[in-house]
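As you look at this complex, bear in mind that one protein chain is not there, while each of the others sits in place.
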Amino acid sequence: MNAEKTYEEKLAEFESRVARGEKVEPGDWMPEDYRKTLIRMIGQHAHSEIVGQLPEGKWIPFAPGFRRKLTLIAKVQDEAGHGQLLYRAAETLGKSREEMLEELLAGKAKYANVFNYPTPTWADVGVIGWLVDTAAVVNQTMLSQTSYGPYARAMKRICYEESFHIKQGYDAVAVLAKGTPEQRAMAQDAINRWWYPTLMMSGPPDTLSTHSQQSLKWRIKTKTNEQVRQEYVDLIAPQIRALGLSVPDNDCHVDEKTKHWHYTQPDWDELKRVVNGDGPCNKERLGVRKQVHEDGRWVREALAARQRRKEAVA
Amino acid sequence: MSNTLALQSLLLAMADDELMLGHRDGEWTGYAPILEEDIAFSNVAQDELGHSLVWYTLHQHLTGKDPDAMAFERAWNEFTCCRFVTYPKGDFAYAVVRQYLFDEAEQVRLNAFADSTYLPIKEASVKILREEAYHLMHSQGLVERLGDATEESHRRMQTAVDAAFPQALGMFEKLDGEDELIAAGIFPGNRDLQAEWLKRVVPVLNGATLAVPVKDPNGSCVIHASPDLGGRKKNHNERLKQLVDDLQAVYRIAPGAKW
Partner (left out) sequence: MSDTQWDAYEVFHQKKKGDPHIHVGAVHAPDPQMALQMARDQFARRLQCVSLWVVNSRHITETDYQDERFFAQWIDKSYRDPKAFGAPEKEEP
C-alpha cells in the first residue's frame, strides 16, 4: 500500500508517471508543491476570466449593431463560463470557490496582467478578442497537455470556445481597418496600445521566472514562456500587416534564416509594477468585482437559506 | 391591406420593447450575484435581442426599413417601447421581477398570436414561444424562491413588485389602430391580454408571499395602481434619451459605415 512507501519513492513514481505523459487526477498522491502550484495557476487563470469580463463587458451597452451586440454578450458570457470551469478545476485540489474569490477581492490573488489595461474605444473590444485571445489560445493549447486531468479537460473546452472569440474579434477589427479613416485610426490606436501587454501574457523570459523550471518538470506546462511568445508573434504579426495595419515595433521583422519574427522584448519592469497593483485599472476593476460580490450577497444567502429550510423539513 | 399601419405599430412596439429590455438585461453580464446566474442572465439578454430582431425583420417586410437602422439610427423620441423596459437595471430583485412580469406578458401575447390571421406573426410566435418557456421557468423560479427565502429577500422583492407592477401595466397600453387589428383577427387586443396576464401573475406573486395592488371583487380584477403609460405614444423622458445615446454612441461615430 502507498502508506508503506517513503516520500522519495512516491515522488519518484509520480515523476516517472508524469514523464510518461500520464495524467494526475484529484484522488492521486501528489507532491504538496504540485498541488500548491496548480491551485495558484488555475486560480489565477479563473480570476483572469472574471476580471476580464469587465474591460469588454463595459462596451455591451455601446456595441454598434445587433450582430456586434449579440456577439459581445455571448463572448463575455463565455468568459464567465470559463471562470466557472476553472474554479471547479481548482476546487478539485481542495480549495473552495468562496476562498478563492475572497482572496481575489482582498487583493491577495493575482490575475493576468493584461486585464489591468483600459479599453477606451470600441476598437479595443475587437483587438482584445483578436490579439489577447490569440495569445491566450497559444498558451492554452499548450496547457491542454498539462498533466493535471481536470485542468486539461477544462482547457480543451475553453480552447474550443476561444477559437470563436478570435474570429469574432478579428472580424470586428477587419471591418474597421477597411472602413472610414476614423475607424481605421481607431483600430491602429488600439493595436498600438495592446501589442506589448499581449506580448507579456506568456510570462517573463524563463530565466527571470522562479516557477518555470518546476512547472516544466512536472508537465504543468510543456513549453517555455519564450517559446509561447514566439509562437504568438509568428501568428499575429503577419495577420496585422495583412489588414494594412502596423505593429508598433520598428524591430519586428522576419528573420530570413529562422523564418521566425524577431521582436523587441516588452518592458518587464512595467509588468512588475502593474502586476503589483500599480496598473491603470487594477483598483477600479477589483473595486467593481468587490461591489458586485457585495451587492449579490443577499441573493446567494437567501437561496441557500431556503434550501436548508426545505432539507430540514424533508 | 388597411391594417398595415396598425400592424406596423404592433410589430414596432414589440421590437422596441425587446430591444430595450435586452439592452438592460445585457447590463447584468459581469455583474450578476454569482457566476452561474451571470451565464443564465446573459442567455436571456441574447434571446430578447434576438426576438427584437425577429419583430424588426417583420416590420422591414412591411416598410423596407433595416433593423439596424431602426434600432441604431432612430431618434430617442421615436421609440414606442413601454416605459417599463427603459428603467435602469436596478438591484437583482427588480431585475428578476421585471423579467418575470415581461416573460408572462410574452407568454400571453405569443399564445394569442398562435391564432393570428397574419401568418408571419403566427409563425414567428411559435418559434419564439419555444425559447420563452425556458425564460419563464428561470424568472418564475427565482420569483418563487426569493419571494419568501429570507426577511431581506422578501423586503427587496416586495419593493421591486411595488415599483414594477404599475410600470408593467404600461406593456398593455392601447396601440394606435388596435381596433382594426382586433377586427381582422390579428391579435385579441391589449385589454384581453392584460386580463390573461393578471390571471397568471397575481397567483404566482401572491404564492411567493408578495402583495400586488390587485383586488378581485366578484370575479373581475380591480387594479389599485396608476399604470405607467405613455410609451406607446412616444411620450418619453431623459431616461430613454440616455439609454438611446448609449445604445447608439459608437454607431453614430460613422453613420452608414459597416461595423
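As written, the chain order gives the labels A and B, with residue 1 at the start of each chain.
Methods note: a contact is a pair of C-beta atoms (placed from the backbone, for glycine too) under 8 Å apart; a residue touches a chain by one contact, two chains touch by 3 or more.
If you're wondering where the values come from, they're calculated on a predicted model, not measured in any experiment.
Trainee: From the list A:Glu9, A:Glu98 or A:Asp278, which touches the chain that is not on show?
Mentor: The single option touching the absent chain is A:Glu98.
Trainee: Which candidate, B:Ala75, B:Ala114 or B:Met137, sits in contact with the chain we can't see?
Mentor: Among B:Ala75, B:Ala114 or B:Met137, only B:Met137 touches the chain that is not shown.
Trainee: Just to verify: which one of A:Leu85, A:Met142 or A:Val274 makes contact with the chain not shown?
Mentor: The missing chain is touched by A:Leu85.
Trainee: One chain is left out of this view; which of A:Arg67, A:Lys110 or A:Arg300 touches it in the full complex?
Mentor: A:Arg300
Trainee: Under the stated touch rule, tell me which residues of subunit B contact the chain that is not displayed.
Mentor: Looking at subunit B, the ones touching the missing chain are residues 34-37, 39-40, 43, 134, 137-138, 141, 145.
Trainee: Touching the absent chain: which residues on subunit A qualify?
Mentor: Residue positions of subunit A that touch the missing chain: 1-2, 25, 27-29, 77, 81, 84-85, 88, 91, 96-98, 101, 153-154, 161, 297, 300-301, 303-307, 310.
As a working rule, only the chains that are shown with their structure count from here on.
Trainee: If you average the Cα atoms of subunit A and of subunit B to get two centres, how far apart are those centres in Å?
Mentor: Measuring from centre to centre gives 37 Å for this pair.
Trainee: So in the complex, the part of subunit A that touches subunit B is made up of which residues?
Mentor: Against subunit B, subunit A makes touches at 50, 53-54, 57, 59-66, 68-70, 73-74, 76-77, 80-81, 83-84, 87, 122, 172, 175-176, 178-180, 182-183, 292, 295-303, 305-306.
Trainee: Which of the residues in subunit B come into contact with subunit A in the complex?
Mentor: For this pair, the touching residues of subunit B are 23, 26-27, 29-39, 42-43, 45-46, 49-50, 53, 67-68, 71-72, 91-92, 145-146, 148-150, 152-153, 156, 246-247, 249-251, 253-254, 257-259.
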